[in-house]
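With one protein chain removed, the remaining protein chains of the complex are shown where they sit.
Take a look at subunit A:
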Amino acid sequence: MNVLGAWKPVSRGLGLALALGAGVALAGAGTAFAASKTSVTLGMAIEPAGLDPTIAAPVAIGQVTWQNIFEGLTTIDKAGKVQPQLAESWKISEDGKTYTFKLRQGVTFHNGVAFDSSVGKYTIERARGADSVNPQKRYFASIDSVETPDAATLVLKLKQPAGSLLYWLGWPASSMVEPKSAADNKVTPVGTGPFKFVSWAKGSKVDLARNADYWNKSAPVKLETASFRFIADAQAQAAALKAGDVDAFPEFGAPELMESFKDDQKLATVIGNTELKVVAGMNNGRKPFNDKRVRQALMMAVDRETVVEGAWSGFGTPIGSHYTPNDRGYKDLTGTYAYDTEKAKALLAEAGYPNGLTFTIKAPQMAYAQRTSQILQALFAEIGVTMNIETTEFPAKWVADVLKAADYDMTIIAHAEPMDIDIYGRDPYYFNYKNPVFNDILKKVEATSDPAEQDKLYGEAQTMLANDVPALFLFVMPKLGVWDKKLKGLWENEPIPSNVLTEVHWEE
């Protein structure tokens, strides 16, 4: 208590200084904590579109706000595991249809409003309501009613069991928001997290400051201020790192420039993994891709090592299904249709294309998509298949033409959402996969709350996709982290797109 008492006036003063101007605040930080630095500047390639993760999909929103400003009933830790957060504990009924959450008490939002079951109910009703624009609204579809027997208890009654519910509740899109501030969260986010929103210089940066009243007193929050700076151009990102303008680029955008940091005494490069699965989706409803053998043959024409080497400078992990090595119940299926041009040609002939075939890939403008397409083009040529590359603009045109209209032969995109193997069960969805057996496996995953059983079922789902090849499964993007060697506590891996600042600190 003593320690906290000593901290409070200092950080209050800091908050005031920040309101007056960044320069003053930094000077204050410098004198008050001469011993170690308590501010950090993180670089991000993409500026978020608004700061409310519950009303828009771009991952950049969560990368600024999730776990820093906003928290959920549950959370996802750096190993990708579900942990309690604003819900201290929960009980699941025998039939898996009633979830009773015991809520943490003494939690307040940054505007002073207390967190209780009415806030929880409000958040969930807002996300599943008729006019909800929550990007993950379907996650709340299984909820039948929300009850609040008392201020510290929240009960979710489900229509059918939803085995992934606790995981989904940890997502940025499930962040707890309170009624008074919800409408303005897009511009001035108010959450329960260890950092408060300070300011957003549009096009440039977002500033956060420590929340002195943070409920979790055991959290090792060391930073007083944090700043996210948005730098789109890869060369400019590298220049900013080398000049010390930013302390860290947790997701550096250009693998070919990683080598240039090797000689820098000040910077560390940290290669971690992400959930970004690069897959070349095929239109399973369109000839010739409606023939499984064609898809399998194309898969066998792909040497994943070559793809990773050529497209992403050798960073990245080959995958054999729509699943990453981080995900629970992962199976290495890269051997299912391993690289074998002879077998590929034979299978193609069997499918009725002894002289090869011609089609077009709609490739977005991003470097990874363009480069991978070019390598695929060369690999396919080896088995007599001609692939034309048509560049399409992401997101606008790609979303309209491929995702919504499914007007394409083949495309390529990195799927960012963790544990999204269920996209192959969606209808309509751009793959046009439509496999009832696969959908049954997905249903069984939701019907059980036994983790071991779920892992086994996820294994079956992975195997089925690896055999059916609705998309060419290529590689998982690495998380190319570049940061100051003295900066510690950033997540090395990214089980969910985020920049969690709770443990970030400077080492003396």
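As a convention for this text, a contact is a pair of C-beta atoms (placed from the backbone, for glycine too) under 8 Å apart; a residue touches a chain by one contact, two chains touch by 3 or more; residues count from 1.
We take it that contacts and distances are computed from a predicted model.
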Protein name as given in UniProt for the chain not displayed, "ABC transporter permease", "Phosphoribosylformylglycinamidine synthase subunit PurQ", "Cytochrome c oxidase subunit 1" or "NADH-quinone oxidoreductase subunit H": "ABC transporter permease"
Residue, one of A:Asp233, A:Glu350 or A:Glu492, that touches the chain absent here: A:Asp233
Selected from A:Gln160, A:Ser204 or A:Asn467 as touching the chain missing from the view: A:Ser204
Hidden partner chain, residues of subunit A it touches: 21-23, 47, 49-50, 55-58, 130-138, 186-187, 201-204, 229-233, 235-236, 239-240, 242-243, 245, 393, 395-397, 399-401, 403-404, 415, 417, 420, 423
